[in-house]
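A single protein chain has been omitted from the complex, and every remaining protein chain is retained in its original position.
The chains carry the letters A and B, assigned in the order they are written, with residues numbered from 1 in each.
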Amino acid sequence: MKTLITNVAVYTMTSDPFRGEVLLEDGIIKKIAYRIKEDFDEMIDGNGGMLMPGFIDAHSHIGLNPDGYGYEYDDVNEISDPVTASVRSQDGFTVLDKSIAESARGGVMIYCVLTGSANPVGGLSFIAHYSKSNLVRDFVIKEDNGLKMATGENPKRCYGDKKKAPATRMATAAIIRKFLIDGQNYMQKKAKSAEEGKEFVETDYKKEIAQMILEKKIPARVHCHRAEDILTALRIKKEFGIDMVIEHCTEYMKVKDEIKAAGVPILLGPVMSSRSKVELKDMSFESYKVACDEGILFGCMSDHPVFPAEVLRLQAGMAVNYGACEKKMLESLTLMPAKILGIDSEYGSIEEGKKATLCIWNGHPFDSRSHVVWNSVDGFIK
Amino acid sequence: MMKLLIKNGIVHPVTSNSFTGDILIEDGKIKGIEPGICCDGAQIIDANGLNVYPGIIEEHSHIGIHGEKTNQQSDNDVNEWSDPVTPECHALEGIKPFDHGFLDALNAGVTTFNVYPGSANPIGGIGVTLKNDPSLHFEEKILVRDSGLKMAMGENPKKTHSTISKKIMTRMGTAQVIRRAFQDAINYRNKKEKEKNPKMEILLRVLDGDLTAHVHAHKADDILTIIRIQEEFGFKMCLEHATESHLIADVLAGKNIKLAIGPMFTARYKIEVNNRSLKTPSILEKAGITDFCLITDHPVIPINNLPIEASMAVSNGLSKDLALRSITINPAKNLGIDDRVGSLEIGKDADIVICDREVLDPTHRVMFTVVNGKVAYDMEKEGLIL
Partner (left out) sequence: MKLFKNGYVWHNSEIRKADFTVEDGKFVKIEAEIVPSQLCETIDFSGKYVYPGMVDAHTHVGIFEECTGWTAGDDVNETSSPATPGMRAIDAINPLDPGIESARNSGFTTVCVLPGSANVIGGEGVVIKTAGTVVDKMVVHTEKKIIKLAFGWNPVWFWGSQDKSPKTRLAVSALLREKLTAAKNYMKKEEKEYDYDMENLSALLKKEAIARIHVANLEDIETIGRVAKEFDFDYVLDHATALHTNPEFAKSLEVPVILGPLNVAGKSFQTYDLTFNSVKILHDAGLKLSVMTDAPVIPLNLAKIQMWLIDRLRMDRADIIDMFTINPAAVLGLDKKIGSIEEGKDADFFVSTGDIFDYTTKIEHTYIEGIRVGGEE
C-alpha cells in the first residue's frame, strides 16, 4: 500500500520546511521530495497545509485516570508503599479515556505514560502510540522504557501526612538511595552465586528493576520542581552512574549550568497551570526560552490530565510568546522528546525510513484556530 | 393529530377479556379497542401474532437515584443517612434524568415507574412517579410529583443508624423514632404560633391522608409493628417488600393495607429475608388478597425481571390473571394512577408493550414499547437490548 501526500509544506524537523510531497509505503516514510514520480495507491491532498510529525508528549498520565471516572479508574499512584518499582503503568492504562481521541485532535500521537509522583520510587512507564483499537496492546510501542521517581512536595505530602516516611526531602533521597544500594547488593549476590556455579534462588521482582536502572538499561525519570530537588537528583545520578531525565524541572533557570554540565535531558512543563503548590512558585514560560538559548536537549510536556495534552501545542506557542525559538519549540514536541525517549530512530521527524506518524495542519499548530485536518491513524478528520 | 393503529394483535386489556384485534391511538390516548378498526392516515404497527399489553408499571424502584453505569459512590443518592427522619427529602432531587436505568425500563416494556428514596431511614423521603417517555423533558415526565412517603422498618435502619447517627440501636428504636415524628407533627399542628417546618408539613400530609406511607418491611414482626403504629395514627399505608406477608396472610386480609411484593430473586443474605418464597403471591391470592403488586427494587434486581417475577409466581401457583394484574393495573391502583394507566381502555394513556410471546413467558422479546402513543422502543430498529 503506497500513499502519496501532496500539496503540503513539509516540516521535517531536521531541515527547513519546504513545499513538497511525501511517499509512504505500509506505514513507513519511503521518499521525501519536491515532486515524486512514482506509482501510488492512494493520494492525500493536503490542500496547502503543514505536514508535521505527530507530537510526542514524553510525560503523561493519559489513560491512567480517565476523565470523569473518578476513583474507580484512578490508577496513577499506588500510595501504599514509597517504593513500588514493580508496578507498570501499562497495567493501569485504559482506552476508555476520552482524552486519547482529544489529544489526537491536538496533534499528540505518541505519549510516554508514567505512574504518578506520590512515591519516591514509582513504577515502570511505557510508550503508547495513538490507535483506534480498544486493546492496550495496539497502543504499546515500547514497554518498560523508564522508572518513575519523585522528589519534593508530593511524596512528603502523601506519606508525611500519615506519619510515615518520607516526611522530609532527606528521607525521599534516602529511600531512592536505599533502593539503588539494595540493587547493588542484589547484583553482587547474583554475581557471587554465578561464580560459585550455583543457581540463583533469590530472584526479587523489585530488585530486578533496580538492576535495570543500575545497568543503564532504562533511565530514572525523576519528578523535580525545585532547584534543591534537581540538585539532589543530579547528585544521585553521579553517585550511581545511572541515566536520568529530569521531569517538570520548574526551577530550571536557577540550575541551568549544573544541568548542562551533567548532560541530562529535561522535560519542561506543565507551565500553563496554576501555581497550586509552593514548589511551583517560580514556574515560568521563560524556562523554554532559556532551554532554547542554552541548546540543551529538552521536551515540552503536558503531565496530562494536569494540563490537557490536547492543548500541549498552545503551551509551546506561549513559550514562543516569551521569546523561545519557534523552530526549537516545534522540535520540543517532536524530535527532542523522541531522542529523550530513545525512539528517534523511528519517530519524531519526517525522514526516509521512519514510521509515518504524521499530521496535516491547516495552519500553524501554535495558533489556537488551527486544526489537524488529516492524521495517519484517523485519515481525514471531519 | 397523531394517530397510531396497532393491527391484528392478541390484545390483553387486563381489565377485560383478551381478543384478537386492533387499538387506535389518537393524541397519546386510546381511542378505540376492538377488532377491525380502519383509520386513514394512521401510522400502523402490524401486530399479527404478537401479544399486546398495557405498559408495565414498576411500583418500587430506585431508577436514576441509584446511578448506573457510573461511579457508584458519586452517583448514588439513594439514602440521606445523616438523620433517621428526613421526610423533606425528595427522590426527584436525586434522579439523574439521563441515567441508564430509564433505558433498561423502556427496553423491558416498563412505561411508568415510581422512584423512592432508600430504606436506611425510618422516615426516608418522598417518592415520585415518572412516565418513561423519552420524548419528554424531565419535568414533563412527572406523573405524580409526591407519590408517597417512604418509610422503613427492620434491619436497614438499624444497621445504618446504629453505626452512623447512633440514634437507633434496636427495632424498638425505629418504632419510637416513627411514633415521635408523627406525635411531633400533631403537636406542631396544635401550636397556635409557629414557624413553618417543612418536615412537619409533610408528616401532616400523611396524617391527613393526602400522602400514603410506603413502608419497607420484610419480617412479619416488622409488618405488625408498623400496622400498630398506622392504626394509632390512622394513615394510609402500603407495605413494601412484605417478604413474610404470606405468614400472616390472614391478618393482612382483613386490613385496608396495600402490598408491594418483591424483589423475589435475591439471595437470602439478610436474616429478614430468610423466609422469602416464590409462593408468597399465590398464598396471598388464596387468602383473598388480590390487589398486591410485584416490584423489582431496580437495581436490586434488573427491572426486566418484573414480568419474570410474575411468571415465577405463576409456576408456584398464582393465577395467570392476577400475575398480569400484579404488574399492570394493581401497581397503578396502588399509586393512584389507575385512571390514566394500567390497562387498555378507551380514554386511557396509550402506554403499550408488544411482545412476540406472552409477557409471562420469560423467553419473550419486547418488540415495541409505546409511551403516550409514540413508539419509544422498536426492537427491529434498535436491536435486542438485554
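To be clear about the criterion, a residue touches a chain if its C-beta (ideal position, glycine included) is under 8 Å from a C-beta of that chain, and two chains touch if they have at least 3 such contacts.
Note that the coordinates shown come from a computational prediction; the quantities given were computed from them, not determined experimentally.
Of the listed residues B:Thr20, B:Asn187 or B:Asn274, the one in contact with the hidden chain in the full complex is B:Asn274. Checked against the hidden chain, the listed residues A:Ala9, A:Ile36, A:Val136 or A:Val377 yield one contact partner: A:Val136. For the options B:Lys7, B:Lys31 or B:His66, the residue in contact with the chain missing from this view is B:His66. For the options B:Thr163, B:Asn256 or B:Thr363, the residue in contact with the chain missing from this view is B:Thr363.
By the touch definition given at the top, chain A reaches the unshown chain through residues 69, 72-81, 84, 86-95, 115, 123, 133-137, 162, 199, 201-206. Annotation for chain B: contacts to the undisplayed chain at residues 66, 68-72, 100-101, 104, 265-271, 274, 298-305, 308, 311-312, 314-315, 360-365, 384-386.
Keep in mind that, in the parts below, only the chains that are shown with their structure count from here on.
Work out the mean CA point of chain A and of chain B, and you get 54 Å between them.
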